[in-house]
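With one protein chain removed, the remaining protein chains of the complex are shown where they sit.
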Amino acid sequence: MAVAERKTDIGPPDFHQFLAPIIKKNYGKWAYHEIPEPGVMVHVAESGDKLYTVRAGTPRLLSIVTIRAFADLADTYCDGYLRWTSRHNVEFLLTKKENIEPLKADLHKMGFPVGGTGNSISSIVHTQGWVHCHSSATDASGVVKSIMDELYPHFVNMDLPAKLRIAFACCLNMCGAVHCSDISVLGLHRKPPRIDHENLPKLCEIPTLVSSCPTGAIRPATWEGDPSVEVDESQCMFCGNCYTVCPAMQINNAETDGISIWVGGKVSNARHTPMFSKLVIPFIPNNPPRWPEVVEAVVNIVNVYAKHARKHERVGEWIERIGWPQFFKLTGIPFTKYHIDDFKHAGETYMRTTQLRH
Amino acid sequence: MAVAERKTDIGPPDFHQFLAPIIKKNYGKWAYHEIPEPGVMVHVAESGDKLYTVRAGTPRLLSIVTIRAFADLADTYCDGYLRWTSRHNVEFLLTKKENIEPLKADLHKMGFPVGGTGNSISSIVHTQGWVHCHSSATDASGVVKSIMDELYPHFVNMDLPAKLRIAFACCLNMCGAVHCSDISVLGLHRKPPRIDHENLPKLCEIPTLVSSCPTGAIRPATWEGDPSVEVDESQCMFCGNCYTVCPAMQINNAETDGISIWVGGKVSNARHTPMFSKLVIPFIPNNPPRWPEVVEAVVNIVNVYAKHARKHERVGEWIERIGWPQFFKLTGIPFTKYHIDDFKHAGETYMRTTQLRH
Amino acid sequence: MSEKKRATPLLDELKKGPWPSFVREIEKSAETNAMARDTLGQVERSYEDKISHWKHGGLVGVMGYGGGIIGRYSDLPEEYPEVAAFHTYRVNQPSGWFYTSDILRTLCDIWERHGSGLTNMHGSTGDIIFLGSKTEELEPCFRDLTEHGFDLGGSGSDVRTPSACVGPARCEWACYDTLDACNDITHTYQDELHRPAFPYKFKFKFSGCPNDCVASIARSDMSVIGVWKDNIQIDQEKVREYAANGTDIEHEVCQMCPTQCMAWDGTKLTIDNANCVKCMHCINVMPKALRPGKERGATILIGAKAPIIGGALLATVFVPFLEMKPPYDDIKELAEAIWDFWGEYGKNRERVGEFIQRVGLGNFLEEIGLDPIPEMVAHPRTNPYIFFEDELEEEEDA
Partner (left out) sequence: MSEKKRATPLLDELKKGPWPSFVREIEKSAETNAMARDTLGQVERSYEDKISHWKHGGLVGVMGYGGGIIGRYSDLPEEYPEVAAFHTYRVNQPSGWFYTSDILRTLCDIWERHGSGLTNMHGSTGDIIFLGSKTEELEPCFRDLTEHGFDLGGSGSDVRTPSACVGPARCEWACYDTLDACNDITHTYQDELHRPAFPYKFKFKFSGCPNDCVASIARSDMSVIGVWKDNIQIDQEKVREYAANGTDIEHEVCQMCPTQCMAWDGTKLTIDNANCVKCMHCINVMPKALRPGKERGATILIGAKAPIIGGALLATVFVPFLEMKPPYDDIKELAEAIWDFWGEYGKNRERVGEFIQRVGLGNFLEEIGLDPIPEMVAHPRTNPYIFFEDELEEEEDA
């Protein structure tokens, strides 16, 4: 009986029911927008209607207590209409210009900064870390919070040459945009998996496990008469893919896990085509609760970029203009053999021209 | 006795003995050069001395009869001093300006065109073909002669947007600059090797042969009880490397061998970094003695380039500016699946941006 | 239930500073919710030990679905019993992440009844994440959700929850209706979303223009990016206004155009539209003066992914321009043709982008019935290793 009533495959609710009347009316008929101040946008419709957006940063991990408070603010200032952005910011959608200031004041009181628009640093796209994931080489939320505390002025101001997008991921699965961000902070393991031979045959399919390794480091083997695997440690680059497919391949390691820093990726097709992020700091040890070395490294890169890039130049575009040697020089980051690619298409990254600055 | 006198490892003769006195005097002290007319250069030394160079095209394959004739010309006009260039042209090195015209007249009489300087098409760098090599999928000298007969005006004039460098090779070994030329003409095989099982074990080492195949198409096998190899024909892309290491893997095939055309490579570091040539016509059958389809294809590309490129723009730079879709449109060359890379780094050549012309 | 609030000196450090604190968020829920309380405890413990205390999930889920729930267990269940099981729901968000205050309260009420009271707004793929549920609550919570109009998103080897930029709801540059396309595709593929039957995950993302505000070109197996075919619309008066107000049009606009197809003579901006690659830069800088053209549609790109395991990939152009009108049959046909071929020949855990590289783009196109065109490649091949197969077949036939 009860089972018969069970609804499935209904899909997400139709978004139309959540659109404000001004949006329904001017849907697809917006003429232009302006950003009168950080965190505030006005979109002007062909009809002349004006929609004001107030954007606030969040920690992404939200208690229902906070969500209800946002709902209350929306009721007070914008007839209950709000949305989230693709970078975890909340946006209040106002029709009354005079509501902007009081809304901002309330958000400020609640501790949510208004900003993230235009040439600013928006919220960091990030992942679970020690709050939820079994693979994480570091925490996510804590590192992100520590970095954003320092970059806060760049969130509430629009004082950079261009948008600067930061992403964080706690392991090589890179659940987010780490592979294509202006600055990326990436957790990584640095030890081969420890094999739990006892439980391996019960928990994992050996052929799947063997084929999961990108470098072919895992081979079938027997352990005390039972089927298991062995790892050629010299071939392991600690990607953790074996651990993803098999819990008996423990990759986490409190002593050697930590963080790497990458720069120069982008997603948009504006000016330069999309680019991957490139390694700049291979390793910084985990130093909770505030990861000061990581914060310092990110702030340093932001500062050097802010000082040297031209208007509209994203981090990767700026570095392409000045050249990587100059980037390493200006930031004072040492260049090591780890920076030189040695994966599948490594040869494509070697410098194959004499065009160098001397 | 006789053996004792035998000289070895003496190396090449010291070039100094072949340098004209004006060169010795101004060695490393040249100030600038000019190209007063096609095929004639004047290099002015800091001392004010002027060295005139008259450059003439040759078929590269030269009889000693011709070389002696060049020697005679050098005696007559420039005290016996001459050189060859890295593209098979002969250069007479004059100190007397008044000797330029008579030298040009003599060369003309002998059938050697003066030109190849500046924004021209210089001689084609090429290989042996049916004149000497066992691997050749086509002749070299005949194709080159047929093409240069048509491009002759671009050798004796400097009427192109930039230098245009053509290379020819008769097989995938590419003995020359085919992989990095503005236009390349490349002989290719299109059938898997025919295995001479009878002689194979005598002529070839099977492990070397097996490992010679870039796609792993060759496997050890037995043939009538004797060791030999087999070829997985679906994996063979006809590179001929097996034939290079083993004569029993006959790759030449009169019916299916032929020619492909490539464009957009360059070597110099001027403006754009060096680039590889890219495939534009996958296959044209061999049609001796004058390969009219090949000649037509090359002339078409030269004409379209001459018409559309900007000054100083090499072929590859021009195409990068207008985009490959436009190149195929302007030349009328059809785009096929063969143009899409499917070798090791193929994915790196896919279009990974929305930046397209519509 | 762990009643006592434990001391969390390390996490307390993360309540300091101007950026809003996730620790405070957990604490807010912890005031009334024991799971949130144990979350705090276990995370503090991770901060001490510098290691995750979560274990793999195993097969948990709701009846009849193969995805939508990520199973999770504590490796310290005795110390933090309330989070011994701590699964997440991926609740499929409405297109464009639009909400009303009412619907948000409805969601909060459901999550108050069944879980930790902690969420992610949103997960990286775009779902509403309900963070931390006990195994026995999975089915009841699911019922509560569907009764209020929500369903689960994807996980595992299925269609993943599609997402879309704000599009025509607020953005003047949207070249098609991203929200509708996302909603339509999501509803069409409910079965593929809930019942994993692919070699690996398959993500759709919809951006209204080449700015790509949902990062689709980097993060989706099928990336649909709005674009126009005709000329950029110019309001010369407004261009002059920008110039008067301090925009350096020569340097900020013309010289930064990737194809250098613009010219500014101090009073008039000219665009050689045949060479414009629709990068958006000039429009981004002068939104009042320039607008995308009127003949609008989308570019379809295939195969982006994060690095695991063959290396990260950006998506590849498959269709330079497609009109985007409901019911979006062209896109669906393309997706289904891809699934058929990849579904049959893709290896386990091989994303479609990696599969294409393995079989070769040319072969892949042939199999799914799309003609090769030069727009699909940055440049033609540079190596001479051509498989002349047609030739062979022709001759075998003869």
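By written order: A, B and C. Residues from 1 in each chain.
Note that in this section contacts are C-beta pairs under 8 Å (C-beta built on N, C-alpha and C of every residue); 3 or more make two chains touch, one makes a residue touch a chain.
Remember, it's a predicted structure, so these values are computed and weren't measured experimentally.
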item: Touching partners, among the displayed chains, of the absent chain; value: A, B, C
item: Residue in contact with the excluded chain [from B:Leu19, B:Val210 or B:Val299]; value: B:Leu19
item: Contacting the left-out chain in the complete assembly, out of B:Tyr152, B:Trp223 or B:Phe283; value: B:Tyr152
item: Candidates B:Asn241, B:Ser260 or B:Thr354 - the one touching the absent chain; value: B:Asn241
item: Touching the absent chain when the full complex is considered, from B:Val54, B:Ala74 or B:Val185; value: B:Ala74
item: Residues from chain B at the interface with the omitted partner, ascending; value: 6-15, 17-19, 23, 27-28, 30-34, 43, 51, 53, 57-68, 70-72, 74-75, 80-86, 88, 90, 93, 111-113, 125-127, 129-136, 139, 141-142, 145-146, 148-149, 152, 155, 172-180, 208, 211-212, 214, 239, 241, 244-245, 247, 252-255, 257, 267-274, 276, 286, 288-290, 311-312, 343-345
item: Residues from chain A at the interface with the omitted partner, ascending; value: 172, 174, 179, 186, 188, 190-191, 214-215, 233, 237-239, 256, 260, 264, 276-280, 282-283, 321-325, 327-328, 335-343, 346-347, 349-358
item: Positions on chain C contacted by the hidden chain, ascending; value: 307, 311-312, 382-385
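Everything that follows uses one rule, which is that only the chains that are shown with their structure count from here on.
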item: Chain located farthest away, centre of chain A as origin (C-alpha); value: B
item: Chain centre separation (chain A, chain B; CA means) in Å; value: 49
item: Residues of chain B engaged with two or more neighbouring chains; value: 347, 352-355
item: Shared-contact residues (touching 2 or more other chains) in chain C; value: 210, 212, 217, 225, 258, 278-279, 314
